[in-house]
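Structure below; questions to follow.
Missing here: one protein chain of the complex. Every other protein chain is in place.
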Amino acid sequence: MIYRTRENSSQSVADAVPHIADSVRAFAVARGDYYARVMIRIQSHAGFVATFNWGAAVFGPVWAAARGLWGLFSCFAVLELMALVQLSRGLFSDLGAVPRARADRLGENYERMLARVQAARDQGDETGADALARNAERLQAALEKALDQAQEAAAAGVELVIFGLFAFVLIKGIEGISANIAYEKHYSRWRADKRVRAGFQWTGAAVGAVFVAAVYSIALYGFTVAEPVAFIHTFPADKTHYQMLAAAIDRVFDQTATDFGVFFDGIARGIRFLLDGLEVVFVQTPWPVVMVVITIFAWRLAGPRVAIFTVAALAYIALLGFWEKAMETVSLLGAASFLCVAIGIPLGIWFARSERVYAVARPVLDLMQTLPSFVYLIPIIAFFGTGKPPGILASMVFGLPPIIRLTTLGLREVPKDVTEASRAFGATRWQTLTGVEMPLALPSIMTGINQTILMCLSLVVIAALIDAKGLGYDILAALQYAAKGQGILAGFAILFCAVVIDRLVQGGIKQKKGPR
Amino acid sequence: MSDIPIKLEGVWKIFGTRAEEAMAAVRSEGLSKNEVLARFGAVIGIADVSFDVHWGEIFCIMGLSGSGKSTLIRHINRLIEPTAGRVEVLGRDVTRLSEPELRAMRSQKIGMVFQHMALLPHRSVRDNVAYPLEIRGAPKGRRWEISQHVLSLVGLDGFEDRFPDEISGGMQQRVGLARALASDPDVLLMDEPFSALDPLIRRQLQDQFKALSEQLHKTTLFITHDLDEAIRLGTRIAIMKDGRIVQIGTPVDIVTNPADDYVRDFVRNISRLKLVFAHAIMEPLTSDSAEKFAQSPRVSQDSDLDHLVDVAITTPHPLVITNAEGKDIGVVSKDRLLRGIQGGK
Partner (left out) sequence: MPANRTQGATGNAPSIDLTPSITEFVGARAAFYVGRFKLLLAGQNRWRVNWAALIFGPLWAAARGIWAFFWLFAILELVAWVQVGRGIWGDLGADKLAEAARLQAKSDQLMAEAARGDTNAELLVESAGNLARAAENARAASEAGEASTTTYLLVGLLLLGLFKLMEGLWADRVYERQYTRWRVDKRVPSGFNLYRLAGGCALLLLVFSLTLYRFTVSQPDQRIVSVPVPSTYHTHTANLIEDYLDRTARAGAGLFNSIAGGTEAVLNAIEAVFVETSWPVIVIFFLLAAWRLAGGRVAIFTGAALAYMGILGLWEKSMLTLALVSSAAVFCVLMGIPLGVWCARSSRVYAVVRPVLDMMQTMPAFVYLIPIIAFFGTGKVPGILATIAFSMPPVIRLTALGLAQVPKDVVEAARAFGATQWQLMTGVELPLAAPTIMTGVNQTILMCLSMVVIASLIGARGLGQEVLVALQFVAKGQGILAGLAILCCAMVLDRIVQGRFRRGDGA
């Protein structure tokens, strides 16, 4: 057949050996022959092969660093450090120091108490002296216990030394055994990828040694000395830096808020106007009307099952007295998502058009979504105060990225040949955008709208923290007073709002996609 | 070992949740493909396929896309379970094998090459080739040495430490072939291995594969949608249509005696110059007309049409065909030669 491995495999292994041996020598550089021998042994057996690398065992992490095995280096360093800390605590640190100090203190107290007992006796106050004597007895018992502990702790030093020593030797053993196996893996990687570090590197060894020395000494110092210099434990920070910086930021914000007060007020007023309109629709319109209309929409957009669910959800909200708060939340949400969509889609189109703008905008979008939502609230309160409009603004910061991103994505994913065809027939840019690109990007944009709405919802709830009212307020109150029942009821109300809105929007998306 | 490495008997494959019912109905009522689809929502992939593959041959299965050929080849190593029928590989019924037995069979006896290479992108060429050995638990040194050897067989010396995305498509498929050969299987399954490649590279690989299979004597089941390829490589060819085998035969059989219009349609555009031989188109020579062709050049009966054309150009006379002993046995006039090239009309 193609080769004779099955019949006489030993022969062919022998054939192949010089080749691998050469390559291992080229890889290992220092001690090439040793590694060639070891690796051929490892490679010719499936499963675990026991070899012992004395270099690795003795030098541990430094060996790993010199050979470029940084993962192994970290493992070895941490393990050794743990063993060394135990060892040196046993050897150098005064383990009995703390209990002994206590014993000393107790001893002094005991003496003093005895003196007071004596004084009381002298004054003939027998009952008082008895009470004091009982106290003194108690103190004596405590003192004895403390002394015992001190002795025990001092004795534990020996145990720690033994344990540390044992662990250290064990770790060294593990290092020696695992080194060649890990190095062989490294070699295989190097065969396929020559960027992998090969050979023995003095720089690696030096970095490793410096690192080990620094970390070991600091850690050992920190853990073994009973009262190390504070510098080691706490970062030597100067509180004034912090205060100065915080004050400076405060000033900048205050200044900006007063300087551009008109501007910020204008924005807040605009949002307030929109919100008022929505509140008339949702909150002030008689509830049966809102309920019926929402149910019909659910039925038309998403089918009878969703409609039934919607009825149940609305009934839950109404029966438990959440109706007004829920509608308030929905109004906030409506205003926030409307603004997000109105701002986000044009921005998305712009970013899809211009590579340069997108390159700038992308990190900003990433940042907006990475930053914990609470952090937005801070500048927003600074400029807009508390209340509903700032809540909406904060939700917008959180809700804008998905719609922008997915609009851009959708437009970029429109097949080039289709837009080309449209241009070839003489369509203007506007015609191409409205007639070709937007319809094709629609599924993606709709997904973006859905995500935006959900993002806004999650923030509208958080915005209760800055007094935006709605259902979030109930949750917040429940959290503050640990009112679990109320909190869970309000939580379900929010959940139902979210699910109903999500289903409605998704039903709308499906209908948009359906006929096409 | 058994005489016949691959043997299929009455294999059916019906896709769908109600495959069993559909199978029973097909058996008892003889439903057509469309009826099965309408009644059971099930699709017939393979319908009653039987054939034997002999030792050392390249058995080509040719069909258009959707004819069920890729489904069929996956029955050999039971990547797809047949709905009914028997699949015997190396004398064992693979449909009856237990899970470990099946895995052993796959990793030791059957190699497979895929249309889109299906290499593991995160492993080097060497580790890709050694994958079947690794699955079997072979030690690394052995894996390396075998993969080295197989890679040199397919002409990829020195590429073992590359990654699949660093080499060309043709090379990738050679890696695929090397991987299939690495476990030294008795049976090779090749699922349209060359169809994703450029024509020029495809031709190269076909030649290389042919030479290799002559050297190694593997039994090969070769799937293709390209009749030219089937004719170049195949010892025998089976033509599939709608899950059924329409015709099985040697390339010459297929080209000269198409079983039906479907096959005829395929064969029409195949160049016959190298496939058809003098004896197939000659007119038998009657003993009395011998002197009539005294001027004619003599050509052996085993010459192909290509050679006949070469000879015919040099002479105005018809060609006389001789048998192995040099005796005149037939004659080919220019008209007959042209008709022969054109194909049976």
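In this document, chain identifiers A and B correspond to the written order of the chains, with residue numbering beginning at 1 in each.
Definition applied: contacts are C-beta pairs under 8 Å (C-beta built on N, C-alpha and C of every residue); 3 or more make two chains touch, one makes a residue touch a chain.
What you see is a predicted model; the values in this text were computed from it and never measured.
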item	value
Visible contact partners (per top-of-document touch definition) of the missing chain	A, B
Touching residue (missing chain; options B:W12, B:Y131, B:F194 or B:F277)	B:Y131
Of B:M23, B:V36, B:A84 or B:M105, the residue in touch with the unshown chain	B:M105
Of A:L365, A:L454, A:A468 or A:L504, the one touching the omitted chain in the full complex	A:L454
Candidate in contact with the missing chain, chosen from A:A50, A:V262, A:L319 or A:A424	A:L319
Contact footprint on chain B, counting only the chain that is left out	74, 77, 79, 102-108, 110-112, 114-116, 118-122, 131-132, 134-136, 179, 183, 189
Chain A, residues in touch with the chain not shown (by the definition above)	70, 74, 189, 193, 195-196, 211, 214-215, 218-219, 221-222, 228, 232-235, 237-239, 241-242, 245-250, 253, 284-289, 292-293, 296, 300, 318-321, 323-324, 367, 369-375, 377-379, 381-382, 454, 457-462, 465-466, 472, 475-476, 478-479, 482-489, 491, 494-495, 498-499, 502, 514-515
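Throughout what follows, only the chains that are shown with their structure count from here on.
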item	value
Between chain B and chain A, distance of the C-alpha-averaged centres to the nearest whole Å	57
Touching residues (chain side chain A, partner chain B) in the complex	1-3, 5-6, 9, 12-13, 15-16, 19-20, 40, 42-46, 184, 188, 191-192, 194
Sites on chain B touched by chain A in the complex	123-124, 126-127, 137-142, 144-146, 148-150, 153, 160-163, 181, 184, 216
